[in-house]
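Can you read through this structure? Questions will come right after.
Excluded from the complex is one protein chain; the other protein chains are retained at their positions.
The chains carry the letters A and B, assigned in the order they are written, with residues numbered from 1 in each.
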Amino acid sequence: MKRRQVEEAIFKFIMVCSFLLVASSLGLILFTVIVKGLPSLNWAMLTQTPKGGYYLGKEGGILNAIVGSIYLAGGGTLLALLLGLPIALYLGVYSRKSRISDWVRLSLDVLWGVPSIVYGAFGFILMLAMGMRASLLGGIITLALLELPIMTRAMDEVIRMMPRDLEQASLALGATRMETAIHVVIRQTLPGIITAILLAFGRGIGDAASVLFTAGYTDRLPSGLLRPVASLPLAVFFQLGTPFPEVQQRAYSAALVLTFIVLIISLGSRWLSSRLSRFALK
Amino acid sequence: MNNSKTAWFKTFYNQIRSLLTLSRGGKERFTEKLFLSISLLPVLLIVLLVVALWLRTQPILETQSIWSLLLGQTWHPIKSQFGFLPFIAGTMWVTIVAMVFAVPVCLLSAIYLSEYARASMRMIMKPLLDLLAAIPSVVYGVWGMLAIVPWVQNTFAPFMNKCFSYIPFFAVNNPTGFGIMAGGLVLAVMVAPFIIAITYEVLQAVPTGLRQASLAVGATQWETIKYIVMRQSLPGVIAGVVLGASRALGETMAVLMVVGNVAHMPTSIFDAAYPLPALIANNYGEMLTIPLYDAALMGAALILLLVVLVFNILSTLILRRIVRRSRR
Partner (left out) sequence: MDSHVQTIDLNAFYGNTAALKNVNLEFPKRQITVIMGPSGCGKTTLLKTINRFLELTDGTRISGKVLIDGENIYAPNVDVTEIRKKAGLLAQRPYPLPMSIYDNVAYGLRIHNMKRGHDLDNAVEHHLREAGLWDEVKDRLRSPATGLSIGQQQRLCLARGLAVEPEMLLGDEPTSALDPISAQRIEQRLLDLKNEYTIVLVTHILRQAKRLADYVVFMYLGEVVECGPAQQVFENPQQERTRAYLEGQF
């Protein structure tokens, strides 16, 4: 073999190694979390709220955090959908290529990269301005802001991929653009829209830095929009901060639960979108 | 009082009624306006983020100059001394270490996937990167504490200490393992799926004909990549790396959990550091109890936001031009 071919072979080898390194880090993360989290994971942990002395290693579970996280991410996703779907439809149906849609897309892309701690700080300022305290509502609003760009851009991409003829056929039949948007575009892109919603939900449920400021923490189940609420990422974080090994063990289990939820959502959305796409017109 | 309330209610009621009885064309015009105004929210939100943080930072800017804040090295909230420099330096150290590890590995992986891998391999890649990107940052933090920190402490730091301790950069003055190195490694893994995905897109945007033009004169595939594909996609690759860096510098929880959180100027990659996001997250509880503390923390958030905005706007514009060119 000549020098040129040898060089190519060497670099190809390094490339495969790099790729395997990235791929194996995923495996390593899952392995670590499962091995450390599984031993102290039990039924009580999933079905009970913390009892007295829980943070010293006594009885109880993290039900408050699981339910709280679902409320937070669910509410945030719903609010983001309420704003995101109209934006995506506006970008996809009303104004495909215009200066306005360029600006909107650019700002969504930029917002997507804004760190969640900044959203947290902003949410905190909003709450102070409205005279609110750390609460479910505050968390939901902050998460909605965080999820909005992710969800909207994902939906926008799907709607843009849709064949234009379908939309034009509907318009040609005399449908207004709103009717087209609802009857044709949404139905046609439903799998993609659901994937976008789940993607945003997954991002929301895993985010800690934004709810740290705005949602607070409590050992009780969520009891109202204006009351503080617990969340899984913070449950992991706070329990790790205690000096007791038993409690730290539980933090690992909470991390496992969180990872499990996020992976189920990620894999589920993939499965769901492949199932649903059979019903769309090809 | 009561009268005006009923009047207001009546107009509101009439508005709703007229909306429900609108013709199709009227509804169409109304929804278009409604959708347009919702669509302007993201633009507005960026402005709001900057303005809100700016206003909350004002109190501290009235007492101290911006330079004494940015370049000050002492952090003593109770004495109203707020020097951001150690935190800015910490952010930069961690981000740079993360990029040093992430960029070569990510570039090579993306090149492999885009230029050499079979279609079946690419099919596996997408869900794999999605999964890696979906893992919450707290979980990365847990992994960092359980796997990376002990590895740095027991294996990597002693090794570097033995071989390179004469270089101050690699000196090990911190035996815990919690520090810039651990933070950088965790961050590198976190931003990897992100950088790979963008770089892959950028490489795919290079026209096939260009690759073939190089192959046709007898270049090997690697030479084609080295001289043609990389040159053509360089702006996009840089944009992707910058986006990745801006991700890294805003990342909070995972870094906070492994980086040590000591407010000083780091001198070695094994020192502890205290990046800006960690500063904000760690002290939000007491920030309203000490005067100007909240303004200082909001200032930290503002610094982060502005840097990230500049990075993101520039690289998004570059990437957009590349993708548009390839779609044409």
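Quick notes on this one:
In this section, a contact is a pair of C-beta atoms (placed from the backbone, for glycine too) under 8 Å apart; a residue touches a chain by one contact, two chains touch by 3 or more.
Not measured: the values here are computed from a predicted model.
The chain that is not drawn here is touched, among residues B:228, B:262 or B:314, by B:228. Among B:47, B:216 or B:317, only B:216 touches the chain left out of the display. Residues touching the missing chain, restricted to subunit B, are 118-119, 207, 209-210, 212-220, 223, 227-228, 231-232 (touch as defined at the top).
Throughout what follows, only the chains that are shown with their structure count from here on.
By the touch criterion stated above, subunit A contacts subunit B in their complex at residues 4-5, 7-8, 11-12, 14-16, 18-19, 21-23, 25-26, 28-29, 32-33, 36, 83, 86-87, 89-91, 94-95, 100-101, 103-104, 106-111, 113-118, 120-122, 124-126, 145, 148-149, 152, 176-179, 202-203, 205-209, 212-213, 233, 236-237, 240, 251-252, 255, 258-259, 262-263, 265-267, 270. Across the complex, subunit A is touched by residues 24-25, 27-28, 31-32, 34-36, 38-43, 45-46, 48-49, 52-53, 56, 104-106, 108-109, 111-113, 116-117, 127-128, 130-132, 134-143, 145-147, 189, 192-193, 196, 220-223, 243, 246-247, 249-253, 257, 277, 280-281, 284, 297-298, 301, 304-305, 308-309, 311-313, 316-317, 320 of subunit B.
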